[in-house]
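Report on the structure given below.
Every protein chain of the complex appears in place save one, which is left out.
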Amino acid sequence: MSARGEVVLETRGLTMRFGGVVAVDQVDFTLRDGELRCLIGPNGAGKSTFFKCLTGQLKPSAGDVLVRERPMTGAEPCRMAQAGIGVKTQTPSVFNGLTVRENLFLALARHHAGRIADARTDEALERYGLADLRHRRVGELAHGQRQRVEIAMVVAAEPWLVLLDEPAAGMTHEEVDALAALIRDINRRSTMIIVEHDMQFIRMIGDRVTVFHQGAILIEDHVDTVLDDARVREVYLGS
Amino acid sequence: MDFAVVVIVEILYAVASLALISAGLAVVFGMMRVINLAHGEFLMLGGYSAIVAVKAGINIYVAMLVVAPLVVGILGLIVERLVIRFLYGRMLDTMLATWGLSLLLTGLVTMIFGNTTTGISTPISGYRVGAYQLSGYNLFIIVAGVLVMAGILLTLRYTRVGLIARGAMQSPDMASGLGHNPQRIYMITFTVGAALSGLAGGILAPLTGLTPTTGGLYVAKAFITVISGGAAVVAGTLSSASLFGTITQVVTLSSTPVWGDVAMLIAAVILLRLLPQGITGRFFRRQV
Partner (left out) sequence: MTGMSERNRHLIVLGIGLILLFGLPWVVDVVTLLELTIYIVYALFALSLGFIWGHGGILCFGQAAFFGLGAYTYAVAAINVGESSGPFLLAILLPAAFAALLGAMMFYGRLSDVYLGVITLVVALILFKFVNSTANETYVIGQARLGGFNGIPGFPTLNWPGDPSAPLMPDEMFYLAMGLLIAVYFGLHGLLRSRFGRIVVAIRENELRAELLGYDVRLYKTAVFAIGGGIAGLAGVLFANWGNFVSPGVFGLAQSATAIIWVIVGGLGTLIGPIVGAVLIQFLTTQLGQQSVVNNAFVLGLILVLVVLLLPKGLMPTLGQLFSRGRRK
């Protein structure tokens, strides 16, 4: 792991246009090693679009994305993953027709040869509390369980950068508490960006927060400072 | 100079033919995202209806322009109620079911009319341009093509019916919230699409000998034209028909009709590779 404070992800003038709509407007964003950054903002503020520009799901209309100083603008999602970035999408993106075990296996199979991957899969099932669900079809699980499977898949191979889009969505209180603990645990090894809506949840995990509004960054500061800021309250609640 | 006129007329004719045979499929695909692979058979049945009507003594223009679309329109209605209606949203299943329908109709017509070729002759005689003899019927087809496309465009853009149809296509829930029945709209749209196919089949009937398998020749071209055209009904079909018609005719005139067809197919592959959503998928998102 690189020295604390080093810039591991950066965007310069990142812009995303859809037809006439500017969803992300010339965003300069910096992420340092070891950070747990939350992206918040009202619906339509551009945070998910920005997120997708980072994961490779969208090719930006303009601007650059640099990962550890290497330009990765518009790279294919598989290249981002191969660079050690784990992604959880807004709508759960899992292999619904396959079992929990198979899902985790696939997450690990790229990194380990056959038998080792099998062993690691069983370890991961235990570590993420999914052992008793191992033979269930993911498509048959409850929403919260599916989210847990997806997160397990994302972090199983221990990516150095983890991007989560609304990980707490649809979870019960207990699940959210467990998730917060899990995220703090992940953060010990990985740098993280989390897009979220749930303010309580952000308070539980939050470090630095970036607030998006109308495609640009409104304010970026420590979580308490941001949540007390008058502009932020206005953007969320109206004046 | 004469040759230039001939070439232009031939190109316009090729474009108009492509547009005509694609129109019905374009309406149904553009509006409902339904790919009707029995479209070729609708054309073929339009042709047969016209021929049967003419042989029964009906005026050829009435046979082509009224009887053919009417008969195939009714068939389209039946097909929609019995088959298509259950498969909305399932694009692949619709393609497969309509493929089955196409086989079914081909078989049915073979059983009724036999395998032999039937036909009627063109009602318009040829004319001369300098040293060249041209078919007068080609002009009729060009005019028909223009009128059909214009008719579709005007109906969709400027009439209330067209507006409702477009609205239902964009958002069925909204449409039903406003009191319109999307199911009925789909039914009517499919029927209209079928009628258009029948009309095209009727108009094209005098050109070649018609057999039960003629549909197969049409469907590939129509399918390729519509998909390459993209989502917009009129703009898409016209642009791809123009592109392919021109390419086909130019290559045909320089070599053989076979190479003309092959050239069109190659052009389609290149086009789809460069513009995976068709011509209007990228550029004319909100247009009709």
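The first chain written gets the first letter, and so on, giving A and B; residue counts start at 1 in each chain.
To be clear about the criterion, a contact is a pair of C-beta atoms (placed from the backbone, for glycine too) under 8 Å apart; a residue touches a chain by one contact, two chains touch by 3 or more.
These numbers come from a predicted model, not from an experiment.
Asker: For the full complex, which residue in A:9, A:153 or A:235 touches the chain that was left out?
Answerer: Of the listed residues, the one touching the omitted chain is A:153.
Asker: Write down which of B:72, B:120, B:196 or B:227 is the residue touching the left-out chain.
Answerer: Considering the complete complex, B:227 is the one touching the chain left out.
Asker: Specify the residue from the set B:126, B:151, B:209 or B:276 that touches the hidden chain.
Answerer: B:276
Asker: From the list A:26, A:73, A:93 or A:214, which touches the chain that is not on show?
Answerer: A:93
Asker: What residues on chain B make contact with the chain left out of this view?
Answerer: On the side of chain B, residues 35, 83, 86-87, 91-93, 95-97, 99-108, 110-111, 216, 220, 223-224, 227-228, 256, 258, 261-262, 265-266, 268-269, 272-273, 276-277 touch the unshown chain.
Asker: To test your reading of the contact rule: which positions on chain A touch the chain that is missing from view?
Answerer: 55, 57, 76-78, 80-82, 86-87, 89, 93-98, 102, 105-107, 109-110, 114, 153
In the analysis below, only the chains that are shown with their structure count from here on.
Asker: Approximately how many whole Å separate the CA-defined centres of chain A and chain B?
Answerer: 48
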